[in-house]
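With one protein chain withheld, the remaining protein chains of the complex are depicted in position.
Letters A, B and C name the chains as they come in the text, with residue numbers starting at 1 for each one.
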Amino acid sequence: MMKNPYIPYEVNILDAWYEAPGERCIKTFKVSFADEKVWDTWSHLPGQCAMVGIPGVGESMFCISSSPTEKGYLRFSIMKAGKNTASLHELEAGDSFFIRGPLGNNFPMEEWKGKNIVTIGGGIGQAPLRPVIQWVRDNRGDYGELELVYGARTSQDHCFKAEFEEINQAGDCACHLSIDVEEEEWPHFVGFVPSLLMEVAPKPDNAIAVTCGPPVMINFVLQNLEKLGFAPEQVYTTLENRMKCGIGKCGRCNVGHLYVCKDGPVFSYAQLKEIPEAFA
Amino acid sequence: MVDVNKLRETAKEVISREDVRELIGYRPGTYGFRARPAFVMGPDEAGELIFTPACVNNLASYIVLEEKLPVKRGEEPDLRKVAVMVKGCDSRALVQQMEEKAYERDRILVLGIPCTGVVDMAKVEARFPNILELGEIALEGDRFVLSFNGTKEEVAKEELLADKCKRCRYPTPLVYDELLDSEVERFADDDYSDVEEMEKRAAEDKWAYWEEKFSRCIRCYSCRNVCPMCYCEDCVLDRLQPQWMRRSVDISENTAYHISRAYHLAGRCIQCGECQRVCPVDIPLMELNRKFYKDVEELYDYEPGTNVENPPLLSTFKVEDREDFIM
Amino acid sequence: MAEKNEDFEPNIVAFLCNWCSYAGADLAGTSRIQYPSNVRVIRVMCSGRVNPLFVMNALQQGADGVLISGCHPGDCHYMQGNYYARRRFNLMRNFLEYLGVEPARVRMSWVSASEGAKWKEVIEEVTNGVKEVGPMDQFKRRQLNW
Partner (left out) sequence: MAVQKLSKDKVAEALGELCKFRLIAPAKSDDVVVFKRIDDPAEAYLEYGNSTIPPKKFAFPQTETLFRFIKGSPELTEANVEEEGTTVIFGLRPCDARAMAIVDKLFAWDYDDPYYLKRRELTTLVGMACIEPPSVNCFCTSLGGSPFGTEGLDILLTDMGDYYLVQAFTDKGKKLEKTLSSQLEDGSAGDEKKAKEMALASEGKIRRSIDTDGVPEKLPDLWDNELWQKVSAACLGCGICTFLCPTCHCFDIQDEVEEGEGRRCRMWDSCMFSEYTVHASGHNPRPTRKERTRNRVNHKYSYYPGRFDVIACVGCGRCINLCPVNIDILDILEQVVDA
């Protein structure tokens, strides 16, 4: 781990592309450490995060959207929202930025071995779920069924489109997609993600549900999972909050007694049910 | 002196009205001579209200401090009035807020308190330190009478009176729906002698003075938050883009902060003195505000917070405004 | 106060309105009128656009003096902008003086599009005034703790 947890590593952008257009566009960066030696000490797991930024601008917390099974690079998918993300979006392949991490906890992939997994994502919320899917596909024998539920406002807004197609073709995972509003030539579901979830109706037996997306969506997804018979212990999500240090010192990211940066970002619904602030 | 029974009866009647949501007044503090703001939501809570020379807070700040949260779906916005107790100086904050169209006159119900002066709590506590049990302060003639621990002490009014009261031009509220006592005649005036004294100093002396004061600032922003005129929803200090003032605390940013704070109050400060009262490191903020106050009066014959019909000073002009400083 | 330095070349930031003063400065340039090169021009649409924060920020960032220049009264492209600016900067100047920042550091002028010669005079006066009081060191962002 880092000697001084405030000093970031430089990473070079190997490739960068837009996932979704618009004012709040999403750009994915595929990066590798400028100093190759960092790879020797770096290890992360699905769900973990990193502080991403540019000295002189600032840094913000993002999940690492690649699985550790993808060797030689890290991925970040970043939505343009504030000053820092706007500056990051200006960068292209060949440029560099800085990251600090890995930070926070991870999805308990070890514990989930042998179970069926369903991921329920909305919009940019697919970013922390992507490493889970990738991890399971790369360790296919260790897990049961893998089901993927994902939706965004329009087909344009879908993140990781190409990968869904590839997954569908590979056939090792059921992939259910939706958009909010009817579009021509859209072959899949039309409606909100929680409704699609009811349509897909995954079985709770020996299963784990992982969800991430806008707060409204998460709320309804959690309700619907309960209806489907999922116990709170079987449901996981990731939280976000404004963060500065990323290492549990600066104080601002807590929900109740838990620091999102340190105790999270991954929480089970059973944990969050006890904390009223988690859904503020 | 305001009769406390009359005050409570009026408050009880006012808060019982259907169109009044809450009443902001004063109640005894938690120790010593302190008084604190009270937020009365129903007639049964009116019984704890007081008004004494210990009631230093300017409650007009709370009218503009309340967060405006979006109305929840299916709910109606609460349009009932807020009733507020104001002294003469505090009432000018209401006038200035309304001059700036912060809200309409019918949003508030003003309980005016003709005021004969409040104490400087720091002076009281320096004179009578370590008083825990609740004490009371009353003004009798030209003496403050302080009752505590079963004893009474009298102190000449001058010695404990807040500085702002020594220059008060408007002891009786300029705006009110109900007046809780008979009008008080002006008992003081402002000659700006303190400002003039500073103006006469050499530039080096002035800066040495302010550099020492500003370097103490810890940027708790209490002076901003307590100010009834600082009510921008999006304060320039909190903005990151563009970031006019950095959050780092050093003489440059502190000076920039104090210039901006004081300048934003140019032609708006109504001399309630709250900023200086709350400063934990005793920066004489009123000396800054008073420079503007004096200049505004001298240059533009304008006194903030005295007439709702006045256009705000810096959003208007006269063709014949002074321009002898322009090349 | 900083030591007077004969070689001191001040940094002066000038906020010029697009319609009069900027054109006036431009005219001075095209007429090959020589004037001190200490001034860095920032063009704004109107002197009324100049926020006092701009002045404060310029002084923080290393300007030794600031000039705000607009159209003569009555000539404002937007009818009234310069009148507002006049009130604003009269107060600002007085206040900075009160803090111990010499009034020579914050100046205001009316320069019309045809006054190339006046522009030269203004710049000479501002530059000499600032030279007289020396470098701005009251609240320049210092790199003390950097």
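Assume contacts are C-beta pairs under 8 Å (C-beta built on N, C-alpha and C of every residue); 3 or more make two chains touch, one makes a residue touch a chain.
Please read all numbers here as calculations on a predicted model, not as lab measurements.
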Quiz prompt | Candidate in contact with the missing chain, chosen from A:A162, A:A201, A:A231 or A:C250 | solution = A:C250
Quiz prompt | Options B:T30, B:T151 or B:S193, residue touching the unrepresented chain | solution = B:T30
Quiz item: Any idea which of B:R17, B:R107, B:K152 or B:R216 touches the chain not displayed?
Solution: B:R216
Practice problem: Check each of B:M1, B:V71, B:A202 or B:V281 against the chain that is not shown and name the one that touches it. | Solution: B:V281
Practice problem: From the listed residues A:P8, A:P68 or A:G151, report the one that touches the chain absent from this view. | Solution: A:P8
Quiz item: Residues of chain B in contact with the chain that isn't shown?
Solution: 29-32, 34-37, 39, 57, 61-62, 65, 67, 69, 122, 129-132, 212, 216, 218-222, 224-226, 238, 246-250, 274, 277-278, 280-282
Self-check item: Residues of chain A (touch criterion as defined above) contacting the omitted chain
Solution: 3-8, 10, 34, 55-60, 81-82, 84-85, 96, 98, 240-242, 244-245, 247-252, 254-257, 262, 276-277, 280
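We adopt the following convention: only the chains that are shown with their structure count from here on.
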Exercise. Count the C-beta pairs in contact for every pair of chains, then give the pair with the highest total.
Key: B-C
Quiz item: From the C-alpha centre of chain B to that of chain C, how far is it in Å?
Solution: 36
Practice problem: Mind checking the centre-to-centre distance between chain A and chain B? Centres are C-alpha means, answer in whole Å. | Solution: 50
Exercise. Express in whole angstrom the distance between the two chain centres, defined as the mean CA positions of chain A and chain C.
Key: 52
Quiz item: Taking each residue of chain C in turn, which ones touch at least two of the other chains?
Solution: none
Quiz item: If you look only at chain C, which of its residues touch chain B in the complex?
Solution: 1, 52-53, 56-57, 60, 73-74, 80, 83-84, 86-103, 107-110, 121-122, 125-126, 138-142, 144-145
Exercise. Name, in rising order, each residue of chain B that touches chain C in their complex.
Key: 198-199, 203-211, 236, 244, 250-253, 255-256, 259-260, 262-263, 266-267, 288, 291-292, 295-296, 299-300, 313-315, 317, 319, 321-323, 325-327
